[in-house]
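What follows is one structure encoded as structure tokens, with my remarks underneath.
The other protein chains are all here in position, but one chain of the complex has been omitted.
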Amino acid sequence: MFDRWDVGRQVVLRRNENYWGRKPKLKKVAYQFIANPVASVQALRSHQVDIVIPEPEQFAELADNSRFSKEFYCLSYWTPSTPFYYYIGWNQGTPFFSDRLVRRAMTGIINRQEIVAHLLQGHGRQITGPFYFLSPDNDPRLALPLGAGAPPAQAPGLIIAYDPQTSRQLLDKAGWRDTDGDGLRDKDGVSLRFKFMYANSYALFERLAKLLKDEAAKVGVEVIAEPCEWSILWDRLNHREFQAYIAGWAGDAVEDPYQLFHSSQIGNGGFNFVGFRNPDADAIIEQARRTVNDAERHGLYQRLHGILHEEQPYTFLFTRPTFRLLDRRFKNVVVHKLSLDYLEWYVPKRQHRYQ
Amino acid sequence: MSKQSQKRPNWGLSHGELVWRQFTKSWLNVACLVFVAFLLLLAVFAPFLASDRPFIIRIDGRWHFPLFKNLQLDATDYKVLVALGKATNAIFPPVPYGYDRTDLKLCRQPPSRQHWLGTDDVGADVLCRLIHGSRISLSVGFVAVGISTIIGIIVGAILGYFGGKIDFIGMRIVEAVMAIPVFFLIITMMAFFPRSILNTMIIIGVTGWTGSARFIRADFLKLRQQNFVQAAISLALPLCSILFRHMLPNALAPVLVNATFGISSAIFIEAALSFLGFGVAPPTPSWGQMLSLGVSTSGRFLWWLALFPGLAIFLTVMAYNLAGEGLRDAIDPRFSSLVTRAPSLVRGRTKEGGRWM
Partner (left out) sequence: MVRAQKAAPISIVGYAPHTAKFRKWYAEICIPYFRTCAGRLARGFPPEGVLRTAMIAYIIRRLLLMIPTLLGVTIVVFAISRIAPGDPVSLSMGASGQMDTQQAADVRVTRMSLYGLDKPVYVQYAGWLGHVVHLDFGDSVKHRRPVIELIKERLPVTLTLNLIALAIVYAVSLPVGILAAVKHGRFFDRASSVILLMLWSLPVMWVGQMLIGYFTGPTFKNWFPPAGLSSNNAEQLPFLPWLADRLWHLVLPVLCLTYTGFAYLAKQVRAAMLDNLGMDYVRTARAKGLSASAVILRHAFRNSIIPLITIMATLLPAMFAGSVIIEKIFSIPGMGLLAFEAVTNRDYNVVMAVATIAGVLNLIGLLLADIAYAIADPRISFDRAV
């Protein structure tokens, strides 16, 4: 129940004593707005707030700090209710990326494992398709091993690994060779040089742009980083005035790839910015929209996953878990499949802090 | 002034030579000049000081000079070649790293033997990026100040020479431009136009010309009444010649001082813009952008990323400021007191009837 709203500072909700169902143990919940992430972690440490949604960097650092983890839960969990992933989109309207081989070559020069290990400090997962990685929509042959002790990947050779040598061969095969000796590949007078667009508000994208530029230089491709404002990026995507870009998509528990991958969504305000056009994929998507049977639909989406992996309209990069930092005085904190349920928490009497 | 009393059969020392003599009397001014020259050398020779291509290398018995080859992209990893033994006799530049090379395994390392000033968030060498960053800072400084000085001279000369109605309207326009909050305008323009180093230079130049314009206008108003100008007018010399060949050299001194401070201010503005995220596009190194990496969102303080770029900005700006101060004192030790009074009222007359300025 709504208790009060201090504009710009917090919203307080109160337990409804007259509710017919199970009564939660907590009486009041206050949502506070703290704009600065450093300040929010500081507030947590000084016990002014109890639960914080940290930035991934903060989480990575604090989780390693043993003193911190004694006082606070450092939770990182995967939940299908808010999956999101990052990807690089290749505009198939350009002479470079209309060729499937070039797209696969570009995927091959991005070392996704190292990115997850070093730039995300291990708090992330490489993905190969647009679906939540634990969902049955994923083609099992394209699933990466879940970790030590899990069954190994079914077809390890199928997933595109980091391999600049193969990328070079693919580019040669596609006809892009360095004919004028300037170190840059070209074909029919066009040099393989493209602009890579990203939103300048995310430091992670900037690092990925630098990484991409470096790796591409090693195979003879020139990447020009083009940071833009988020609104300009969105504008350009809608008008398809870009060559390659990096962004993320946030999804839902039940995902419909129609908006992103159906050919009718190219232009007219649709979100198929890269111009992916594949009749098989179209057919699968339309059929899946009409299929109510779960198992059938999963099968269809697995086939879609295979097609997307073959065509590489996007280079699917990685996804991240949900992070929470929580004061340890709350007991009965269990991570369910659909995230935390704070209605079942309680605090022992001696550790009560507020009235 | 007593300095002028050296009697010679020729015309004596020119104004420029006098100023130079006075300027070099102080060791601090000379030190600043030396530092500025050092920075210029650093900027010009940056590719030879910091690069991962060697000057000279011997592969399979043949000599190559990769650093001097005019390649757009050079994909070969020469260090790997040397390590594998395929190449010998390689001489690398003093800082053997490229500014856009990434190395994720070694990101965020503090200073060590391999990386003297540490690495940044993607593993590039900080010292190398500092050296290449000096190119951006110095070029933005010089070009932006060049643009603003030229615009200021032209506007000030026209306003000061013609006076009257043109001066009235022109000064209103100048005041209108001055009324716009400069930094806010710069941020607005940087946010709205594509990010490139040329845009940065133009924007900083176009927003900073009012100072020079006011100085030139004030001096030209005075000089207009002088005899030599009257003589030039009566000789029907072309306007350009009168303005820029005869009158301008006399009014140039405060403009030079202003330009020196302008360079330091332009370098600072560029660093501030890069710090806020509006500067040149990566991976082009910029001191301000490196500085912004110093404190991460987790609150972790990467001191080598905060200290060294900041120190570079500080020393550069200070050198130009000290040089500007020295120049101002050399031209006229009492100069600074005259032009900083209330701008508009200064043009009036005192009660006794004498000109206040």
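Brief remarks on what is shown
Order of writing sets the labels: A and B. Residues in every chain begin at 1.
We take it that a contact is a pair of C-beta atoms (placed from the backbone, for glycine too) under 8 Å apart; a residue touches a chain by one contact, two chains touch by 3 or more.
Note that the structure is a prediction, hence the values are computed from the model and not measured.
When you scan B:150, B:176 or B:231 for touch with the missing chain, the hit is B:176.
One of A:38, A:101, A:159 or A:347 touches the chain omitted from the figure, and that residue is A:38.
Counting the whole complex, the residues of subunit B in touch with the unshown chain are 28, 168, 171-173, 175-176, 178-185, 187-189, 191-193, 264, 268, 271-272, 275-276, 288, 291-292, 294-295, 299-301, 303, 306-307, 309-310, 313-314, 317-318, 321-322, 325, 334, 336-337, 340-345, 347-352, 356. Mapped onto subunit A, the interface with the missing chain covers residues 6, 8-9, 32, 34-36, 38-39, 42-43, 46, 48-49, 201, 229-232, 234-236, 238, 247-252, 259-260, 265, 268-271.
As a convention for this text, only the chains that are shown with their structure count from here on.
Centroid to centroid, with C-alpha atoms defining each point, subunit A and subunit B lie 42 Å apart. On subunit A, the positions that touch subunit B within their shared complex are 37-38, 41-42, 55, 57-58, 60-62, 111, 114-115, 117-119, 182-184, 200-201, 203, 206-207, 209-211, 213-215, 217-220, 222, 224-229. Residues 71-75, 77, 100-102, 104-105, 107, 121-122, 124, 191, 194-195, 277, 281-283, 296-300 of subunit B are the ones touching subunit A in the complex.
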